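Here it is: the structure, laid out below.
With one protein chain withheld, the remaining protein chains of the complex are depicted in position.
Each chain gets a letter, A and B, in the order it is written, and its residues are counted from 1.
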Amino acid sequence: MKEITCIVCPLGCRILIQGDNILNYKCKKGLEYAKNEITSPKRVLTTTVKVIGFERRRLPVRVDREIPKDKLFLVLREIKKIKIDKKVKRGEILIYNILNLSANVISCETIED
Amino acid sequence: MEKVYDVVVGGGGVVGASIFRELSKYEISLLLIEKEEDIASFGSTIANTGIIHGGYDLLPNSLKAKLNIEGKKLWKELVKKLNIPNEFNGILVLGKDDNEEKIIYELFDRGIKNRAEVKILKDKEIFELEPNLEKDYKIALYSDGGIIDPFIGTLNLVRNGYKNGGEVLLECEILNIKKEKDFITLITTKGDIKTKFFVNALGFFGRKFLPDQSIIFPRRGEYLVTDKNLKGLFSHPIFGVPSEKGKGISITPTPHGNLLLGPTSHITSFYDTSSYLSERIEILEKVKSFIDFDFSKYIIRDFAGVRASSKTKDFIIEFEKESNILHVQGIDSPGLTSAPAIGIMVKDLINERFCLKEKVNFIDSLKKDINIKDLNKEELDSLIKKNPSFGEIICRCEFISKGEILNALKTFPYPKNLDGLKRRLRVASGRCQGSFCTIRILKIINEELKIPFEKINKKVDGSNIVYGEIE
Partner (left out) sequence: MVKLNNFDLVIVGGGPAGLFLAKEAKKKGINVLIFDREDRIGGILKQCIHTGFGLEIYGKDLTGPEVIENLKEEIKNLDIPIFTKSMCIGFEDGKLYFYSPKGVIETKSDYYIFSLGARERNRGSVFIEGDRPSGIFTAGFAQYITNILGLKIGNKIAILGSGDIGLIMARRLILEGMEVIGVFEIMPFYGGLPRNIRQCLEDFDIPLYLSHTILKVSGDKRLKKIFVSEVDQNLKPIGNLKEFEVDTLLLSIGLLPEIDILKKDSLKIDSKTLGPFVNQYFLTNKEGVYVIGNSLTIFDLVDKAMTSSLNALDGILKGKRIWNKDFIKIKKGNLIRNFVPQIIERDVGFVKIYYRVSEPIINKKLYLKEDNKIIFEKKIIAKYPAEMDEILINTDLIEKDEVILEIL
């Protein structure tokens, strides 16, 4: 019997995994998460990228869906290549389908000035 | 360097600064040298309660007694002329039992002999002055005296001396002293400096230039600083009766509204400025006798420093035999109080050997710096309309504006790091200890002085806050 903490939402339900049985999940996202944790754990990556030419120095960015946990640092390295030097809108896609993982890297903020 | 100064004062603490300012009244070539990057940044001056002592506890006819009384009088004028934060409310020494009562009367007698303004208070007279004191005190000595901000005091003495033509050289450490025929050569980290007279006001670091080093021994003292929320708990520095170690641990309200608890007094073998749990406990235990109050929840910071004491139990202010090196050493308590008087005494000693001519145009005051806390709302509003940076509040605990920070950055001697700004303006000295203002100050220094972030230090070189940009 293994107990894991679901990280899908801040409730952090303690899900129990016994062989093939998954118990004590409170929603289907939690069930999905527990299934994935065993086979292919996924995470949401957030970071910042450099901004040039505006008062702000960094722009927070994120992947718009979960990516495999073991690809975190590879994705991060790609994101680090981004430099923002013009206006950007919240939600704007900065990298499409990063490393073919079906996730886009999007801006979390709007920079207008 | 072929220039031969008339006088070089070594040491940018309050004693060196006082001597420097005093000598700047005369037509001489004058230089102050300090080994750190800033005035009063590392020695005894900066780990000081700031009390201007009454002088009642000193041996009559000692040098300490004479200079304490004179110094106290001089400070009362200097704080006005040089805009030094101060409170001259008097000082209390408290006694609980018959033994302590005896000692209080002895101090009173000494105070009279030393010409301090002292009087005895009994029972309810004591609590009228300090209602929060434990009620088992029955007798107190009340003396004139007060408290100043020791850093601003030292800084403004230097600024005044500089304004009157004295030169200042920082980051200059004296490695060796060579006595030549007609002058003295100081071998320093910034080259050789020649001078007719050298005043050793280097504090503990001047011990090595004494003919007999063993006469000086270091003592460390730790202090606890409380939150301003306790302002008003006490309105005078309060002491218990002194012991052979000295005046003892006091509760002292600073001119800024904090309470200083301390100092401890422990002989040390090296320049030990660490904080120790045992000394913190010692302080908290001692202050319990003044008031049954849990200070530990209100301590925002602690600090410690070292003062140099002389085995002679008095100040050493004298020329070395057959030399124009004047040692000012063993300046422990009441060093700060005596400093202006030491300045005059040093001037007099030099004057016996080298005729000092008074300047006609000596400017004895400093123009007041803009401090937004001195202005009412209408005045501040007008000031902001002229200069918006005075409306941008950077330090939220102490309400210090960007304009004041910019002014401090442009005023000689310049602050070289965050601690230097802190000593001048009290940024990062409040409850949050810098977590709000430091970021904003980093930005201001980076933008205004064009210093890269990773070169901005907390204190000396190598105490950077950040390590450059993340990738």
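By our rule, a residue touches a chain if its C-beta (ideal position, glycine included) is under 8 Å from a C-beta of that chain, and two chains touch if they have at least 3 such contacts.
Values in this document were obtained by computation on a predicted structure and should not be read as measured data.
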Of B:S62, B:S235, B:N371 or B:S389, which residue touches the hidden chain?
B:S389
Residues of chain B in contact with the chain that isn't shown?
229, 273-277, 280, 299-303, 372, 377-378, 380-381, 384-385, 388-389, 391-393, 396-397, 399, 401, 431-436, 438-439, 442-443, 453-454, 457-471
Mind listing the chain A residues that contact the chain we can't see here?
4-10, 12, 14, 43-48, 50, 55, 57-58, 60, 62, 69, 72-73, 76, 90, 108-110
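Here, only the chains that are shown with their structure count from here on.
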Centroid spacing, where centroids are CA-atom means, of chain A and chain B in whole angstrom
54
